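A short worksheet on the structure shown next.
Every protein chain but one is kept in place in this view of the complex.
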Amino acid sequence: MNIEIKHLARMEGHANLVVDAANGELKECRLEIVESPRFFEVMLKGRHYSDVAPIAARICGVCSVSHTLASLAATENALGVRVSEQTLGLRRLLSYGENLQSHLLHLYFMAVPDYLGVPSILPLAKTRRELVARALRLKKLGNDLVQVIGGRPVHPVTPRVGGFSVLPAAAALKELRRHLVTALGDLEETVALFASFRVPELERDTEYLCLAADAGYPSVGERIISSDGVNAPVHDFAQVVREYFQPHSTAKFARASRDTLMVGPLARYRNAAAQLSPMARKVAAALSLDPSTRNPYQGNLARLTEVVHFFEEAIHLIDSLLLKGLRPESIWVPPGGGAGAGAVEAPRGTLFHAYAYDEQGRITSANCIIPTAQNLGNIEADLRALVPGLLHLPQPEITARLEMLIRAYDPCISCSTHLVKVEYL
Amino acid sequence: MNRILTDPAGRLPLEEPRWRRLSRAEIEQFVRALQSAFEVVGVQEQGRRLTLARLEDPAALILEFAPQLHSPKKFLFPNWEKLFRFRLGGGVLLEPERAATPRVIFGMHPCDLHAVQVLDNCLFEGEADSAYRAKREVTILIGVDCVPDGHCFCTSMGTDRVAEGFDLFLHRLDGGSYLVQTGSRRGEALLCHYAPLVGARPGEPPLPLQVKQCPTRLDLPLESLAPLLEKVYEHPVWEEVGARCLGCGACTMLCPTCYCFNVEDRLDLNLAGGERVRTWDSCQFDQFTKVADGPEFRGNQGDRQRHRFFRKYKYLWDKYQRTACVGCGRCSRECLSRIEPVPLLNRLFAEQARPAPSLSPGAEYRPQLAEILYVAQLTETEKLFRLRLPQPIEFQPGEFLEISVFGLGEAPFTIASAPVAGAEVDVVVRAAGTLTQAMHRLKPGDTVGVRGPFGNGFPLEQFAGRDVLLVAGGMGLITLRSLLLGILARRERFGRVLLLYGARSVGHYLFRDELLAWHRGGELDCRFAAGQGENPWTVTRGDITHLFKDLDVVAERTSAAVSGPARMYRSLNPLLFRLGIAEDRLFLNLERHMKCGLGKCGKCRINDICVCESGPIFPYARVKHLKEAIER
Partner (left out) sequence: MKPRVGFFDFTCCEGCQLTILNLEEEFLELLELVEIVEFREILQAPAAALDIAFVEGSIAGPEEAARLRRIRERSRTLVALGACADNAGVNALSHFRAPEELGESAFGRVVEGIEERLPRPLECFVAVDARVPGCPIDGREFLGLLQALLVGRAPELPAYAVCVECKLGEYPCTFEQGTVCLGPVTRAGCNALCIAGGDRCRGCRGLVDNPRSQPYRQILEQHGLTVEDILAEFRIFNLPPEKS
């Protein structure tokens, strides 16, 4: 049997899946990255620190907020810039917005068709218009959050080194809060929908990594933890998460304490379920999600649980920001250079940026480790674990299961090609 | 609707403006009361800037603000305005008529109040713009005073204070309270209705006019801007400005009187219908004058800037004696290339300025002495004088000198000689009064006093390349002789030249020798008429209109210059238009008693135009609306 899917659909970026099995034995199983490299680390070189985040955001349209936040944190740590509680709060809110937008896009536009047996969400616009309308309403809220705070849903403009160039209007935040509360009904229906789906089974042990839940459920942070006992400052991420090349593959992989590593909603849920908001805990229970789960297909359930968490947290965060009142801040960037790293929990997992700056504040080196790069090894290991048990099924069925597994990670190829190795010669 | 707004006479000024005192707290109460019936817009802080916007909290209203603020144009002539809805597939479309929002603009500087009057002039002219009118009628304007900054030049434009065109005006007093001045009947009604305590308060004496200081000042009087620009159409300064201009259009976007717009269709997403909207456009943009698949008529940025200056300082002046610039300084304040009107106009003025006026007081009225070189008797009553001026002058045909005999006075005389630079000029004097009779007694070697030249003559350049029809009645030939000599000096630059001349009798003809020489010379076609007397030349009998029978001119390529008494124009103009002469190709000599030549004495005014400054030569299109010009 030979399966080769070019340009896997319903995911961000271009990847091919190649599976080669004969006589019940798996010979080859790999995820090929076919996007061209984009040279961001080189392109950034020599740019002034104020240009770095806007350029780095362009690594990925889907998680441009996360790239912006990780980039700003890395620059601030490198240059010794302190940011205020207000800035941290607004950045968290931004991050919630992006996670909501990305998660809901994935759940409704990419995952739901698998469970409902349709090629895409588009035919549902006729047959289940209410479902599509609900998906759009919910997704819009995530975008609205980023719009109000960041100035634009994709590639935000207001975040800058040290804080924000423009603060959101209190009235706009109040309006957002009202909408978030009104949408809870839509969330309930979404939970009911996903609770009705049968999630395929697969059990495989791996290392689960995310930022530490020092200030609540992982979001922006300064420490890395993992289920294998990692506990290190973000500054040392390069010693924790090491990139390597697989001889059979063309992409750059990453691992921590063992061969494979998982980041993203399921990893965060496993490591920090206790920090979830009350509503989110209720939803996890309704979805029969357990912090000891080892089934990667349950990534979507963790994703939905996080959606509820981010909703509730966003409401609380807006309340506390409004209570204190938003104040314009003066931003001071000390002269001189330095090196530093920053990390943020992006929708797909932990995202690291690390920079060095010269005395003029111009960047001399840049490095990014992307969630999907960390997950690639795990996806392939899952596929290898899954395929032997599926070989009795008809080929389209196998293909569907494999694609569903890959999608459960919501891989973002656009991101990962900022530095992947593509062999074409 | 609000009865105060529906009163048809509401916008008329009060017979006697009233002034009453009120406090800041009372202003806020007034605003709050107004908010029940109006949308109140006022200056407030938004983010870290001031802006004029809908006011929610009266306490946020700022009444003392710097001139940087964007203009209130956006409320009277918004950038985006729906004209109507349409449906693509035909069918009935029901659209409720939407009334404009009753609105109070609470706080406008005097320059912006003047700007509204400019918009009124432009948008009510001809077919009044209904969308603008709808807003204008239900918008209450409340003025506040200001302190000019370095870019303001309102004091040069006469817009630093305002006497009408507002409903109420708030003057801040030392100590923080205000005097409110009512400027219209509806302003008074508004105050009495929404601030009854203030309305019932006894009146106070008006404030003395405030003196404002603008560091940026025009070196020339407002009235001289249009004539100045007239002379500098081809000046290299426009190309210079064009080379510096980014073409960003910020100047026109910010200008409180620029209103040029584009009209486009915005479709609904379902493509079943849509709306036609108008948005601001700018003469500085690429494609502003572009015709589909055709040329760009004003593609050069220098031409575009010139057009902007002409629209601001000349074209509207020619029509309404009002500049379209109110000196608010916004265009120069935000121009990255520092294209600033005042230094530019001052520079042009300095270059064009006549021999520098002496600094001693009264010198502008003091003549210099000119020597009489030659005297010739033209007719029984008219003599030609050739003068040698103390210094050479340049002039266009039609300009005049003030000539005086000390003890007897001074009078204007059109220069009759060819428009070439030099110190020798001809004037023709008819012995009619004591001054002219005295002049007739003068001989070569005697001196007279002269001032000038003054006024605006024929734009000789605009005649080049065209056929020229000259029509002179009686002494009107004096002016046309200068023009004709100018044409003959460069004969090859003009098409066919036709001179029609009429006078009471052949004996009254001026320049008879020259007329004969021209007639015989073949360089121009001369036709003469005389109503009475002997007829040694066998000219056409009757008045000059008889020369129009079977007149063979090609109207499209003909420019006409007409000089004679006003009654002649009344009978001639219809004939000229019947021939097909275009209104802007017909130039009339509207000489009046130009006593001072300086635009001051008022004797030569035709309605609101000052002949000695804007004329005496005018294109017909510019004076046709003036009742005093031709009709009497």
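So that you can tell them apart, the chains are marked A and B in the order they are listed, and the count of residues begins at 1 in each.
Keep this in mind: contacts are C-beta pairs under 8 Å (C-beta built on N, C-alpha and C of every residue); 3 or more make two chains touch, one makes a residue touch a chain.
In this text the structure is predicted, and so the values were computed from the model without any measurement.
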**Prompt:** Which chains here touch the chain that is missing from view?
**Reply:** A, B
**Fill in**
Checked against the full complex, the residue among A:99, A:143, A:271 or A:350 that touches the missing chain is A:143
**Complete:** Missing-chain contact among A:25, A:51, A:175 or A:259 belongs to A:51
**Item:** Chain not shown: contacting residue from B:195, B:250, B:547 or B:576
**Value:** B:250
**Residue, one of B:86, B:285 or B:320, that touches the chain absent here** = B:285
**Request:** State which residues belonging to chain A touch the missing partner chain.
**Result:** 7, 9-14, 35-39, 41-43, 45-47, 51, 54-55, 58-62, 64, 101, 105, 109-110, 119-122, 125, 129, 132-133, 136-137, 139-140, 143, 150-158, 160, 164-166, 414, 419-422, 424-425
**Prompt:** What residues on chain B make contact with the chain left out of this view?
**Reply:** 49, 51, 70, 79, 88, 243-250, 253-254, 267, 269-271, 280, 282, 285-287, 301, 334, 336-337
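The definition used in the following text is that only the chains that are shown with their structure count from here on.
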**Asked** With chain centres defined as C-alpha means, what is the inter-centre distance between chain A and chain B in Å?
**Response** 66
